[in-house]
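Worksheet: one structure, shown below.
One protein chain omitted, others in place.
Letters are used for the chains, namely A, B and C, taken in the order the chains are written, and counting of residues starts over at 1 for each.
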Amino acid sequence: MASYVLKRLLLMIPTLLGIIVITFAVVHLAPGDPATLMSQSAESSSMNEGSAKSIVEETKKLYGLDKPLPVQFLRWVQRAVTLDFGNSYRDHRPVMEKIWEALPITLLLNIITIFIIYIISVPLGIYTAVKPRGVADRVVSVVLLVFYSLPSFWVAIMLMVIFGSGDYLNWLPITGILSHGADKLPWYEIVMNISWHLILPIVCLTYGGFAFLSRFTRASMLEVIRQDYIRTARAKGLSEWRVIMKHGVRNALIPILTLMGTLLPALLGGSVIIEQIFSIPGMGRLGFESILSRDYPVIMAIATISAMLTLVSILLSDVMYKVVDPRITFDKREG
Amino acid sequence: MTLLQVRNLTTQFFTDEGVVKAVDGATFNLDKGKTLCIVGESGCGKSVMSLSLMRLIPEPPGRIVQGEIMFNDVQGERDLLKLSNEEMRRIRGKRIGMIFQEPMTSLNPVYTIGNQIGEAIALHEGGSNKQVKERTIRMLELVGIPAPEQRMREYPHQLSGGMRQRAMIAMALSCTPDILIADEPTTALDVTIQAQILDLMRELQRELGMAIIFVTHDLGVVAEMADQIAVMYAGKFVEVGTAQQIFNDPKHPYTQGLLKSIPSFEKGTEGKRLPTIPGVVPSLSNLPMGCAFADRCEKVKDRCRGEAVSEDPCNVGRLVRCFYA
Amino acid sequence: MVNERQTYASMIWRQFKKSRLAVVSLFVVAALVVIALLAPFIANERPILMRHAGEWSMPIFDKASLTLSELDVIKDSSSGDLWFINPPIPFGPTTYDLDSVLSPPTKKHLLGTDGDGRDIVSQLIWGSRISLSVGVVAIGIAAIIGIIFGLLAGYFGGWADMIISRLIEIMTCFPTFFLILTVLAFVGPSIFNIMVVIGITGWTGIARLVRGECLKVRGRQFVHAAVVSGARDGRIMWRHILPHALAPVLVSVSFGVASAILAEAALSFLGFGVPASTASWGSMLSEAQEYMDIGWWLTLVPGSAIFVTIMAYNLIGEALRDAIDPNMKT
Partner (left out) sequence: MRGLRYLIVMFLLASSMMVGMSSCDYTLARNPKVLVEKIAMDPTTLNPFMVREMSSHIITYYLFDSLLEYDDETLELEPGLAKRWEVSPDHLSYTFWIEEGATWHDGKPLTIDDVIFTFEAAQDKRVDAATIRNYFKDFVKVERVGENAARFFFSKPYFKAESVIGLVKILPKHIFKDLDTFNTNPANMNPVGSGPFKFVKWSRGERVELARNDNYFGKKPGVEGLAFRIIPNKVTAFQLLKKGAIDKAKISLTQTMYQTDDPAFKDKFTKHEFYPPNNTLLGWNSKRALFSDRRVRVAMSMLIDRKKILDKLFYGKGEVITGPFYRFGLNYDERIKPYPYDPEGAIKLLEEAGWVDIDGDGVREKDGVPFKFSVLFRSGEKFSRTVTSYLREELARVGIEMELMQMEWGAMIGRLINRDFDAISLGFSIPLVEDPYTSWHSSQLGKGINYFGFDNAHADELLEKARGEFDSKKRAAIYGEFQKILHYEQPCTYLYVLSDNMAIARRFKNVIDYKIGPNIEDWKVGPWPILKEW
């Protein structure tokens, strides 16, 4: 196992390098460059006098963007290996500082989201698999599909108007994650305040995830339940609960674990819209704004860091795979 | 002493294609310490029969629609079909053990052998972890698995087929049940292993004094194991009798056909394959009005197709479901 | 237990038919496809068939023969020599009816108009082209790549697995949205590009799934049996392993089609959707966000369309899965 993990960790290096090279190429070859964009506000759609070529070229020189691409790349790599991702073009602040501000917020959101999705979907999937095609199964499946079929931005705005506007139910806050001035309150009130702010965004981030995961769990559970060893377990006289929970779930978890690895990056990217609507300064918004303003150092840093996180989470899920299913070997065809 | 009295057991599957009468009015007795073999071609309802006894028919689509299974052990006589799920659960594994055809898939791949055997012991017998472990090791020793302490930490895929089936047997016998239902336990094994397993079962039967219901399609195995034989065809018992009766004096044309197709059943230990009787078993969802065997029967007469054949309830020791037997 | 010989497909179909919802969904999708194909005939400002000055013509087919202003002149003039059939919805998706801006559903505009006076029904009909093709083409691409790579990696293991796994990792780590953005910036925004990008970034999930199933199935008896009986690798993968992986892939695909439609809507929300000259449900919905409490029809109509389509795809997917899964049968 240890050597396997080590091997995988080593294999991450070329992958990471590949990601960095591709990102760098894509970012720098994409039309529009930061110097040009710096001359123009990305927020209004009108031009001003600033985009004369002379201004743009002067700014390019200042940022070293006039150098050939390979030189720029090597410079970047040189700094990146010491985890120095440079300063943002947009506001000259260290990139890591910006990411450290945004990351905890997104992580908070996403961890709660993943947790809620799993804690609801997996039992739902198991439950519906135990009594397939029953009334409960059908109702759950239709309700979850209804959820899944609603575009998140539409739901977000709908919920915001209903629960957070002055017109209808003025119950919930619709921006940020902490009330202004609440940071001076005792910690438990801060926790309450944050939870209160998180209700709407978390609802919007989670509701769509239930359908896929619970259906997936159901499918995988259904297959497991038909296996012979479930019959064996029943023949042993185990209670139905124990049969499902011990002999069913662990086997059904195997394909669900494969999903875990891909869930993290999806959630990192998927929150752009929700962060935008609920004015949450997280990674999604940071990334989106960086892309719009061609803020190369930030984009590169986000790509690198999220790639690393993703790689680690994929590795983790593979290792878990191995832990959960003793049959799996990662070598060529077993004899 | 009669341990199990099955009367008119009927199990049906309600599918989209119609009602499948997988077991239709099965009636037999099982005595303590004896072996009953249920014989028949694949798809005739043998496995459903054995699962019905355990009340392990997947429901829906299956259901035991009628009959009774009188089980008579130290706690007295009771109808298994009338027990609550909880009561039935306490009988499974404890009073009636079961082993299956495919030892690989019948063991949970993600738990160790020891875990899976110990689970049943802990459930029915209780005891500390240590006691459970000791008993598990004892069971593994009993079924002839070498180095049981080490084996019990292994996963099913690390064992050979024969070892797996031994482990299955250890699991089924871990609580010294009164009855062991063995659903084609040797079919998936190769011949030498098969013989070892059969020997093991006989040995254990002697040692532990349990009754065995042995489901198989292999008459050679039957000859070796059976005290009583029930021949099953299309969901019905067509002939029930002692091993001697069936082998020496088969009455039903189907039984006769089965026996004829073995050249020499006296030394059947090699387990030669049974050449099939012409035709196939009819679809259980669409059985003919009269005798289900009519289409394949050499002695078929008009009456066979027109009228249902009833069995003779008085003659429990020997039953033949044929007008012309 | 079935007597008559059946082909695999007809067996699937028989199983599939059992889910009434799925059959309804199939009809819904079929109807959508028909609507999408016939969009020009259903909602168009040009007549389908016209007889003018003794000459027959079909103005919807080509821009030929008449420009629209000529057509207006002809239609306005009360000359007896004119005869024409208009499509049932006599508005194109970008026909601006400036006299009924933000009109609620009326006889003239069956589902109202948007803030620019464009007919909602017409946009809906034309938008079905985008939304359907986005889902199907994008996930089609993703499924093909995913299945091939997943099989290769899962079956051969070793180097193939390692390389493909790296590729999967790279793709998974790549911010999908950025790729879409860049590609659109490079080659210009078009619906085709959006589809391709969603496709080439979406295959990794399927590949991982197939690979996982492959690993699981590889050790089973029937694969060994096939290997022993001398079957070629391709055949083993295709005939023996793929059918086992197909069920989860189908689930993935059905959800994938739905999520591609949603992705298009999300892109529209962020301002990177399909070009403005093509109506799409996503762009309709994202434009409607401002009108949420004043023009219910603007949100409800495209919202329902997206909703119904996604539901249909998902229900079909689920029914298909149940039908195909060899273990489901009793």
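Everything that follows uses one rule, which is that contacts are C-beta pairs under 8 Å (C-beta built on N, C-alpha and C of every residue); 3 or more make two chains touch, one makes a residue touch a chain.
Values in this document were obtained by computation on a predicted structure and should not be read as measured data.
Colleague: What are the shown chains that the omitted chain is in contact with?
Modeller: A, C
Colleague: Given the contact definition stated above, which residue among C:Met162, C:Val227, C:Leu270 or C:Leu300 touches the chain not shown here?
Modeller: C:Leu270
Colleague: In the whole complex, not just what's shown, which of A:Ser141, A:Ser293 or A:Thr310 touches the removed chain?
Modeller: A:Ser293
Colleague: Please pick, from A:Ile22, A:Leu107, A:Leu172 or A:Met308, the residue that touches the omitted chain in the full complex.
Modeller: A:Leu172
Colleague: Per the definition of touch given earlier, which of A:Thr15, A:Ser39 or A:Ser317 contacts the omitted chain?
Modeller: Checking each option in A:Thr15, A:Ser39 or A:Ser317, the one touching the absent chain turns out to be A:Ser39.
Colleague: Since one chain isn't shown, list which residues of subunit C touch it in the complete complex.
Modeller: 62-69, 72, 92, 94-96, 98-99, 101-102, 115-117, 181, 184-185, 188-189, 270-273, 275-277, 287, 289-294
Colleague: Just checking the interface: what residues of subunit A touch the absent partner chain?
Modeller: Residues 30-33, 36-56, 58-59, 62, 87, 90-93, 98, 101-102, 119-120, 123-124, 126-127, 130, 136, 157, 160-161, 163-167, 169-176, 179-182, 189, 192-193, 195-196, 199, 240-241, 244, 276-281, 285, 289, 292-294 of subunit A touch the chain that is not shown.
Following the convention adopted for this analysis, only the chains that are shown with their structure count from here on.
Colleague: Specify the chain most distant from subunit C by Cα centroid.
Modeller: B
Colleague: Between subunit A and subunit C, what distance separates the C-alpha centroids? Give it in angstrom.
Modeller: Each chain reduced to its C-alpha mean, subunit A and subunit C end up 25 Å apart.
Colleague: So, what's the distance in Å between the C-alpha centres of subunit B and subunit A?
Modeller: Centres of subunit A and subunit B (C-alpha means) sit 53 Å apart.
Colleague: Touching at least two other chains at once: which residues of subunit C meet that condition?
Modeller: 219
Colleague: For subunit A, give me the residues that contact two or more of the other chains.
Modeller: Touching at least two other chains: 325, 327.
Colleague: Within their complex, state which residues of subunit B touch subunit A.
Modeller: Within the complex, subunit B touches subunit A at residues 51, 54, 56, 85-86, 89-94, 97-98, 100, 102, 105-111, 119-120, 123-124, 155, 157, 168, 171-172.
Colleague: Flag every residue of subunit A that touches subunit B in the complex, lowest number first.
Modeller: Counting only subunit A, the residues touching subunit B are 227-229, 231-240, 246-247, 250-251, 324-327.
Colleague: Would you pull the subunit A residues touching subunit C in the complex into a rising list?
Modeller: Contacts found on subunit A: 11-12, 14-15, 18-19, 22-23, 26-27, 29-32, 141, 145-146, 148-154, 157-158, 161, 167, 211-212, 215-216, 219-220, 222-223, 226, 254-255, 258, 261-262, 265, 269, 272-273, 276, 287-288, 291, 299, 302-303, 306-307, 310-311, 314, 321, 325, 327-328, 330-334.
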